[in-house]
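Left out: one protein chain. Kept in place: all the others.
Showing chain A:
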Amino acid sequence: MLEVSNLGVRYGRHVALEGVSARVSKGEICVILGANGAGKSSFLGAVAGLVGTEAGTRIVMNGKDVTKLDAHLMVEEGIALVPEGRGIFGELTVAENLRLGSHARRAKADAGKRLDFVYGLFPRLAERRRQLAQTMSGGEQQMVAIGRALMAKPDILMLDEPSLGLSPLLSKELFKSLATIVAEGFGILLVEQNARLSLKTAARGYLIETGRIVGEDTASNLLKDPKVMSAYLGDVAAAAAH
C-alpha cells in the first residue's frame, strides 16, 4: 500500500538517507531498526512530508505518487504519524486532542465511530476524556498520541519510537495495542530501538545503518539472526541465543 523507493534526504552537505526502499501493506506491522542517528526519524519525516527529499525519490501511496506532497496533504492520502515525543497538546483535554485528529477532510465522515474505536482500544482515555493531556502519565499521553493519529482515518500509521520513556510493562501493553490496531486492518510502520519487543510483534523488519538499508527479512528470521542479536538486542541476548 505504501511503497517508498530510492528515498534520499540530505541536510545541507550531510547525507542522512540514501537509496532507501521500503514497503508496508495493510494489516501488517513493519519495523525499522537502527541505532541513534541512523536516519530512522528522517525516514518517517520524509514519508510524512515534513522533510524534503532528494531527486529520484518516489513515494507511492495506494497507487498514487505522493512524493512531493506537503505534510497536511499526506494526511489526506492516509498516512498518519505519531511523532517522537508524542507531540500532544497539553493544554487541551484528551477529547479535544482526539477531535483534533479528525481535522483532515477524509476523517470527517465517521469521526464518531472512530472515536468509539479509540475509546474501546484505550478505555483509560474514555475515563479521562475531560482531563488536560499534560496532567497524564507518559503511557497515557502515548495513548492520546496514537488515538489522535487513528482519528485521521489513516491506512498507514507511522510511529516514531513509541516505547521511548515507557516502563517495560507499559511498552508491552503498547505493543499489544498495536497488534489490536493491525488486526483492524491498519498498516503500521514503526521505528524502534526496542528491537526484541518490536520484532516479536512485527511481521517484517528493515535494518538501517548510517542512512542505508542493510538488511530486510521477516521478523522471526531477524530475531534468530545472530548479527541482529548482537547489534540490536545487546550482548545478553546474543549470549543467551548461543
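In this section, a residue touches a chain if its C-beta (ideal position, glycine included) is under 8 Å from a C-beta of that chain, and two chains touch if they have at least 3 such contacts; residues count from 1.
Just so it is clear, contacts and distances are computed from a predicted model.
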item	value
Complex member absent from the view - protein name from UniProt, among "Carbon monoxide dehydrogenase", "YCF48-related protein", "Aspartyl/glutamyl-tRNA(Asn/Gln) amidotransferase subunit C" or "Branched-chain amino acid ABC transporter permease"	"Branched-chain amino acid ABC transporter permease"
Candidate in contact with the missing chain, chosen from A:Ala71, A:Ala109, A:Ala179 or A:Val214	A:Ala71
Contacting the left-out chain in the complete assembly, out of A:Lys40, A:Arg114 or A:Arg128	A:Arg128
Listed residues A:Ala80, A:Leu115 or A:Leu174, member touching the removed chain	A:Ala80
Contacting the left-out chain in the complete assembly, out of A:Val60, A:Leu100 or A:Ala203	A:Leu100
Hidden partner interface residues of chain A, rising order	48-50, 70-72, 75-76, 80-81, 83, 87-89, 91-92, 96, 99-101, 103-105, 107, 128, 130-131, 135-139, 148-149, 152
